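All protein chains but one are shown at their positions in the complex.
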Amino acid sequence: MNTFGHNLRLTTFGESHGPAIGGIIDGMPPGIAIDLGEVQHQLDRRRPGQSDITTSRVEADRVEILSGMLDGTTTGTPIGFTIANTSHRSGDYDEMRHNFRPSHADYTYTAKYGLRDHRGGGRASARETAARVVGGAFARQVLSLHGISIVAYTSQIGHIALPPHHATPATTDIIDSNPVRCPDQQTARLMHRLILDTKQAGDSLGGIVSCIVTGLPPGVGEPIFGKLQASLAAAMMSIPAAKGFDYGMGFAGAACLGSEMIDQFDITPDNTITTLTNHSGGIQGGISNGMPVTMRVAFKPVATLLRELPTVNDRHERVTIHARGRHDPCVVPRAVPIVEAMAALAILDAMLSSRLI
Amino acid sequence: MNTFGHNLRLTTFGESHGPAIGGIIDGMPPGIAIDLGEVQHQLDRRRPGQSDITTSRVEADRVEILSGMLDGTTTGTPIGFTIANTSHRSGDYDEMRHNFRPSHADYTYTAKYGLRDHRGGGRASARETAARVVGGAFARQVLSLHGISIVAYTSQIGHIALPPHHATPATTDIIDSNPVRCPDQQTARLMHRLILDTKQAGDSLGGIVSCIVTGLPPGVGEPIFGKLQASLAAAMMSIPAAKGFDYGMGFAGAACLGSEMIDQFDITPDNTITTLTNHSGGIQGGISNGMPVTMRVAFKPVATLLRELPTVNDRHERVTIHARGRHDPCVVPRAVPIVEAMAALAILDAMLSSRLI
Amino acid sequence: MNTFGHNLRLTTFGESHGPAIGGIIDGMPPGIAIDLGEVQHQLDRRRPGQSDITTSRVEADRVEILSGMLDGTTTGTPIGFTIANTSHRSGDYDEMRHNFRPSHADYTYTAKYGLRDHRGGGRASARETAARVVGGAFARQVLSLHGISIVAYTSQIGHIALPPHHATPATTDIIDSNPVRCPDQQTARLMHRLILDTKQAGDSLGGIVSCIVTGLPPGVGEPIFGKLQASLAAAMMSIPAAKGFDYGMGFAGAACLGSEMIDQFDITPDNTITTLTNHSGGIQGGISNGMPVTMRVAFKPVATLLRELPTVNDRHERVTIHARGRHDPCVVPRAVPIVEAMAALAILDAMLSSRLI
Partner (left out) sequence: MNTFGHNLRLTTFGESHGPAIGGIIDGMPPGIAIDLGEVQHQLDRRRPGQSDITTSRVEADRVEILSGMLDGTTTGTPIGFTIANTSHRSGDYDEMRHNFRPSHADYTYTAKYGLRDHRGGGRASARETAARVVGGAFARQVLSLHGISIVAYTSQIGHIALPPHHATPATTDIIDSNPVRCPDQQTARLMHRLILDTKQAGDSLGGIVSCIVTGLPPGVGEPIFGKLQASLAAAMMSIPAAKGFDYGMGFAGAACLGSEMIDQFDITPDNTITTLTNHSGGIQGGISNGMPVTMRVAFKPVATLLRELPTVNDRHERVTIHARGRHDPCVVPRAVPIVEAMAALAILDAMLSSRLI
């Protein structure tokens, strides 16, 4: 299933080492002037080779829009797009044709399909997420017209977490001002150092991305199986390496008393209903209440270690492999724009289904 | 959106205080002999009034099967079913017609629809989950024929958690032998005591339900947006009061090194590929690898406190309410069969989509 | 697949001889006052036993609404409903347990599922359409608020067809004033006589139902696979015994020249764009143009003949059967409200997807 969404649908295709990856965005509202430079900027945020803590694979990652626009404006018809794969060195992966890298998808794809594209992870490569970033970049431009913004940031790398008193970050500028995308500059430095040291050791790190949606009106989301948090959870858990999702107080709320978790209602001076706290994370009964939607996504450390590893192959023999290729020691900073993209797709879909756009 | 699933679809209907709730299970494989006593038993596990820590609302919760079976066997046509509402005391809720209970769905339903069924939470009542338990009870009987079993249990209530060394529980018998459904009897007693004390104080508790799927063959789940963990996350996050989902090492894995998280492959004596550890929680690249699928669902404390609470009403006035009705101080023990039901629905759907049933 | 629709979804369940049939309508707009008497009236129009040309099976066909309404108004949550089966004489069908009636679904259900509910056709019984009529009755009340009306009528029975010069019928009153539901009273008498004679001969008749949707605004429907005519065709071809669908000039248009088929645009005095003719049947490029949507559905003669018939059984033996049960010699008059119901469901779904409701 390579389609996400009900009334806004992103369908993606592409392997790491084919001629191109790409996708189709179906259900875009018509008449929206799209800033393609901003779409490309989002892709650049995800691109490898941005800093000393990302893979040295260099991809231009230029998006080409093939349809659905006229004179810079959406027409309501599907947006087809491609991103060429320019830097694939498939030779790096010949050893992987028959070997199953541990904690990768090599074995499960083979178990499912009987064969797999072994070059660079094939369809399971995180390269696929570039198409999501394009979809999300279109979606967030629509949301922006309705006063809705989505900001994600790194809140934990390995055992280094943002201090609990850290306030909500104001802008993407602050977040993007350091290579780990953490809004607290001191914590960012510690995280950066940890990543470099871990890379040096041939090991890898996981972490947590936090995301905040502001400006969402009340009434977005649907009861029961269409709950906003269910859609967001599916969106986030579809990202490679994501291992957990929570929203509002999340897992921490499981240890609280009800009296500590209740968000008391109040009336603002302009006669709007609001809540004094936001333990709920902006959602009640699956439907937005007008407060910011807050969520977290946990990412595991990438499984590619630059060392020798014992494993098995497709002839059920024990073998030893040594990862070559080019890999990130920590995907979390590059996951930030992906989390934003998936949030934007889920939120715009919910806005459309809730008939608020 | 009141439908869950792609090739196995459960659609539910019903409010807490209407004549009945119910649903339709579409896509059930034909020729399956269904033990309706076992279906009723699962409903009984979710039923209110089971012990001193659940609401005193007593519902018979008898499921009536209206279609899709002949002589005790599924025919492949949709299973329609109803569960009568017998114990609704709508008078308890007259005060709630115009007031918005804090951290309930009263305000968001009104914001979305312009009106709501205020009696007992209406569609947002957890009573709706009874229909899911029926759906799950059918699904797990199919899975059982393929050697797949699903066991959930309470692993945390408030700040009391299962000790980390706790082994996987063997059977549902052990879990159901205490009212909190915790497989460790000593921890269960502490949890039970905490719930009674909290109830006495008019407060409420959250917690965590863990769930393990065993017997799943490799190859279940689909790439990208159909990842098994994405489907399970959507399933779990659609349960009322669920605030978080993770699988495998989950959020804890975000703090680990890659070298600590990798699951090394091995070959079993009968020439099957397996892994020496299961940090991955049985899924790689969205597809099962044959190891147990392990996951957790965090639940917030219920928002109904048996005390006076300040809030607002639909005329934007500040008011004070006092919950009457009958409520659980902690929904976690009753959430155990619901988590199992949603897991069963998601897993059977994935088995069908993966063409393994 | 027992669900129809994308943003308005009807899911149905039920066999001819189980305790009840029913369904769930999901996606109903909230705040709509529903006239349940009118819903029952539509069911009565479909009910058997209405006249001397319909089956003598008498069913009360009382719809019971179980959810989704408060004080006579929709709440936006799903409408669950049941219709009890009161007149099933399953004994009539014992002979059919192993025999395959020719041109019925007995063999194909058995081929597909390995077993079937043989009593009265089981799920393949046209009794299932009662649930569609309920769904359609809700949908048309919403459409009516937007000035959209749907009228179907019998335009052909056997070889007797409405004269080509016959004008569009004004009201359902005229159509329902005769048992064949033909708006031309003289043609209706001929059709009635033909049905009685054919019934006497133990044979059966097919025919054509025409349907007109008026008041539909321009812009309803979607490009490519969501074309309005594609949705209407799927709706109509899902009705038992339907063998063909066309719209506008339809099959007759295949023999015309382009110059005969073009609908010239014009501007009305109130500055609206209209067309001088309506060969297109109100749809261009899959999207409504504001003119009436006109379509036809062809029905085959029912396959149940009151005579001895040679056939085969599930042991692959040649046998002779004699239909007992109670059957219509011609289903076309009772298909009229079913065609209207399916049109209403498809049109309301398209209105919602096109964001016009």
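First chain written, first letter: the chains are A, B and C, and each begins at residue 1.
We adopt the following convention: a contact is a pair of C-beta atoms (placed from the backbone, for glycine too) under 8 Å apart; a residue touches a chain by one contact, two chains touch by 3 or more.
Predicted model, so just to flag it, every value in this text is computed and none were measured.
With respect to the chain omitted from the figure, which of C:213, C:249 or C:351 is a touching residue?
Considering all chains, including the one not shown, the answer is C:249.
Where does subunit B touch the missing chain, residue by residue?
That gives, for subunit B, the contact residues 6-7, 77, 223, 353, 355.
Since one chain isn't shown, list which residues of subunit C touch it in the complete complex.
1-4, 6, 12, 100, 102-105, 107-109, 111-112, 123-124, 128, 156, 158-159, 198, 203-208, 218-227, 229-238, 240, 242-251, 253-267, 271, 273, 275, 279-281, 283-290, 298-305, 309-312, 316-318, 353-354
Could I get the residues of subunit A that touch the absent chain, sorted low to high?
1-3, 9, 11-15, 18-24, 26, 30-31, 64, 66-68, 70, 73, 75-80, 82, 112-117, 122-123
Here, only the chains that are shown with their structure count from here on.
Relative to subunit A, which chain's C-alpha centre is the most remote?
Result for the farthest chain: C.
Would you mind working out whether subunit B and subunit C touch using mostly the same residue numbers, over half shared, or mostly different ones?
same
Counting only Cα atoms for the centres, state how far subunit A is from subunit C in Å.
46
Going through subunit B residue by residue, note those that touch at least 2 other chains and give them in order.
Only 1-3, 12, 112, 123 qualify.
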